[in-house]
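A single protein chain has been omitted; all remaining protein chains appear in their positions.
Naming follows writing order (A, B and C), and every chain is counted from residue 1.
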Amino acid sequence: MEYTKQEFMAVTTGREIKDSELIIFGVGLPMLAGYFAKLNHAPNLRAFTEGGIYGSTPVGGLPWGIECNRISTNATSFTNAIDALGFLVLSGRADNAVIGAAQVDKYGNVNTTGIWDEPPWKAGKYLAPRVRLNGSGGASDISVGCKHYLIMASHEKRRFMEKVDYISSAGYLDGGDRRERCGFVGGGPSAIISTLGILRPDPQTKEFYLDAYFPFTTIDKVKENTGWNLKVSQDVKIVPEPTAEELKNLRTVDTTGFLRKNG
Amino acid sequence: MEYTKQEFMAVTTGREIKDSELIIFGVGLPMLAGYFAKLNHAPNLRAFTEGGIYGSTPVGGLPWGIECNRISTNATSFTNAIDALGFLVLSGRADNAVIGAAQVDKYGNVNTTGIWDEPPWKAGKYLAPRVRLNGSGGASDISVGCKHYLIMASHEKRRFMEKVDYISSAGYLDGGDRRERCGFVGGGPSAIISTLGILRPDPQTKEFYLDAYFPFTTIDKVKENTGWNLKVSQDVKIVPEPTAEELKNLRTVDTTGFLRKNG
Amino acid sequence: MQNKLMSIQEAVTTYTWDGMTYCNGAALPVGSCSIAFGKEMVKQGRKDLNVICHCGSQQINLLAAVGAVKRIEVGFSGLEVYGFAAGLNRAVVSGKTLIEDYSNGAMALRFFGGAMNWPFVPATVCIHNDQQWCSADHPDEYPCTRKIPEVTDPFTGKKYGAFRTIRPDVAAIHVTMADIYGNAIMLGTEWNRFEMSRASDKVVLVADQIVHTDCMRQYPNLVRIISEVVDAVVYWPYAAWPQSSPGLYDSDEDHMFYMNKMMKTEADTKEFCDQWVNSWNSHEEYMALIGKEKIEKISQTGTAFLMDPYRKWLRTDANIRELQDRKKG
Partner (left out) sequence: MQNKLMSIQEAVTTYTWDGMTYCNGAALPVGSCSIAFGKEMVKQGRKDLNVICHCGSQQINLLAAVGAVKRIEVGFSGLEVYGFAAGLNRAVVSGKTLIEDYSNGAMALRFFGGAMNWPFVPATVCIHNDQQWCSADHPDEYPCTRKIPEVTDPFTGKKYGAFRTIRPDVAAIHVTMADIYGNAIMLGTEWNRFEMSRASDKVVLVADQIVHTDCMRQYPNLVRIISEVVDAVVYWPYAAWPQSSPGLYDSDEDHMFYMNKMMKTEADTKEFCDQWVNSWNSHEEYMALIGKEKIEKISQTGTAFLMDPYRKWLRTDANIRELQDRKKG
């Protein structure tokens, strides 16, 4: 059965989600991965969005936003941002989440704010970026609050960096016990699902290493596309291909074929 | 036209309420005084209760509580305590309020918490009271937040004290600029309406003096029933008796005759 | 989604224990409160409770009267126009129950802070008065500086207070209607049930009515308590009696006065419990005790029209029993 790399990535992300988790989704790829998990193997997933939309599944295609009518047609509750991002996320109550990243570094710090010729931490000042991105949205809240969370990112050297331009959402900061010393209630990112494979944090150093790669690539290619000296697990695995069942479920969620259009 | 002292007191309190004020009522006498004002001369009064009940007027008699169905039958909005006591009162937004007092002192501090043989401030410790009252409820919030507020109390020597046993709701504390130095956003009590007259705070010392007394009593009797050396205004007035119109309006609000039963 | 219907006995057995920190949502002196749940706690002999509520109610009045409340944090402990809470006040005056006073606004904000899992909540009230200076936990300190300590605003250097946040073990929250998964609609003021449902480790709903989930999907903005945070749903019509439930019934004026009067002494409290608490097990028995005439009277509420939009989604008793049985398996 044929499938796109984006579909493979979504399925791979979905597999990281366990049944009954209290989980918050951002819009786009993360949402598709999440609702795929719910349909596929996690029927009791308690999913919600940043604005406080509960009990719903998308209708009529990928929602254009987390407050799109496509996610509002069959909700059991609409509350508000303080509830979703405050009471459920910042409090430490939510189990899991899926966020995106424009840049991610070896300690799982995420940048979704901007790109600089000389980033603030290097320049020692904060000037207008060369490229403005979106800001953190709820991802920064997720990064400090959720018990753990998943990062999805396109695996390119300019995106997988030794150090991101701007930390929008804190991962393990400088690594080691640095995050712990900050006192965040949440545990930090448990995996980076990239277009090439799965990276996980070393329990001690918190540096992300390659745990598994997709069958269409190689370890060398993954390393080439990584901006730091990527360590590889001794028992590195190949990510199992999506099953026919998984693809069927994913495509039920991705009604309008968002993941097929974008390769 | 005949009327009870409680009715006179309610009308007198109501007269202190101006049209269009954003005002919060506690239950009982304060609520009757407030809704009398709305009916009588303040049709645009924006009245609400602690639980966040807006736009309603009592139906079927005096509400048994601020969340009684009698005040819930014709509300335009039900919200919550944070909204009513936080956003509207503690924020400094509400203009006025009416609260009750078991004890009140010369600086307008109110006790609704308990009676001690030896009060905590004298004993230097906080032991169980001889008589437990109700606690402050929302009155403490009102005392720090509302632009100003009215206190209703039974004028007896044991209740009008030099210093209350326990400050549940701060008035002017030790007087002078003491309250101001506490940084409360609200201005403090503007009047004490007692069963004998109207007391108001001296602009400088903040000590309450007799501004007006009811026609059925005398200045001496008021002084006798006051636990501190009550000063009397140089142009002390006699409170005008309720008009027929005022009584009619009050009794429309006090459907079940609460104020007539209690003398 | 999981069917969370549970009998009141099982809910109390599972979700309450001696020494727990307990919240009786809504904790309204006259309105909605999970009173039937508190009675079942009395029946099961719970004690040493640490109760946290913005207001007292007949539930707390009863629990304190039987000596089950070791400590209470509260904003208002009375029964409004029905008078002082005789049972609670007896326990406080005797020293049996420690009472820590706050304002109602403070209690609501402390639940908010608990729901946020904040270290503290900025306090602009309960400072510079005896609510700050008197602490039942530190009776020998006056003025006490540990109950509501000072915090410095880093923007201006000015001093404010700081409240402890509230993270109860369990909240038993009265709601007008719930579905079997724990989504709930409240009619009337929420007080702080919304925040309480998020601040508590476990949440038991005590619902006057059970509705189909379609009702929630028609009115999602009304669903302020969500299945995602609810552990059990107890179906118990007239659960707030003798207090009121907007849309469903008024407070029972006679019984409100009578019950409070009986709380005045230990002997009368025992008599009251024999007659009104320990004498029923099933809901049918509970209803028989209140009596048909009384039920009819209090159900003639001026707020009844508030229920109209939801009536078509109400589940029948038979249907609910079936769902309850199905769950037991």
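As a working rule, a contact is a pair of C-beta atoms (placed from the backbone, for glycine too) under 8 Å apart; a residue touches a chain by one contact, two chains touch by 3 or more.
Please read these numbers as outputs of a predicted model, since none were measured by experiment.
Student: Based on the whole assembly, the unshown chain contacts which displayed chains?
Tutor: When the entire complex is considered, the left-out chain reaches A, B, C.
Student: From the listed residues A:4, A:57 or A:80, report the one that touches the chain absent from this view.
Tutor: A:80
Student: Of the residues C:44, C:94 or C:152, I need the one that contacts the missing chain.
Tutor: Missing-chain contact among the listed residues: C:152.
Student: Could you tell me which of C:54, C:128, C:164 or C:198 touches the chain that is not displayed?
Tutor: Once the missing chain is taken into account, the touching residue is C:164.
Student: For the chain that got dropped from the picture, name the residues of chain C it touches.
Tutor: Here the touching residues of chain C are 109, 116-122, 124, 149-156, 158, 160, 162, 164, 185-188, 190, 218-222, 305-306, 308-309.
Student: At which residues does chain A meet the chain that is not included here?
Tutor: Listed in rising order, the touching residues are 27-28, 49-53, 59-60, 62-70, 72-73, 78-82, 85-86, 89-90, 109, 113, 120-121, 123-141, 143-145, 166-170, 173, 182-185.
Student: Could you pull out which residues of chain B are in touch with the chain that's been left out?
Tutor: 22, 44, 46, 48, 54-55, 72, 74-79, 83, 86-88, 90-93, 185
Assume only the chains that are shown with their structure count from here on.
Student: If you average the CA coordinates per chain, which chain's centre is most distant from that of chain A?
Tutor: Taking each chain's C-alpha mean as its centre, the farthest from chain A is B.
Student: Which chain wins if you rank chains by how close their C-alpha centre is to the centre of all protein C-alpha atoms?
Tutor: Central chain is C.
Student: Once you find the CA centre of chain A and the CA centre of chain C, what distance in Å lies between them?
Tutor: 40
Student: Quick check: how many Å separate the C-alpha centres of chain B and chain C?
Tutor: Taking the mean C-alpha position of each chain, the two centres sit 28 Å apart.
Student: Quick one: report the Å distance separating chain A from chain B, using the average Cα coordinate of each chain.
Tutor: Computed value for the inter-centroid distance: 56 Å.
Student: Enumerate the residues of chain B that touch no fewer than two other chains.
Tutor: Residue numbers touching two or more other chains: none in chain B.
Student: Hunt down the residues of chain C that sit against at least two other chains at once, touch-wise.
Tutor: Those would be 194-195.
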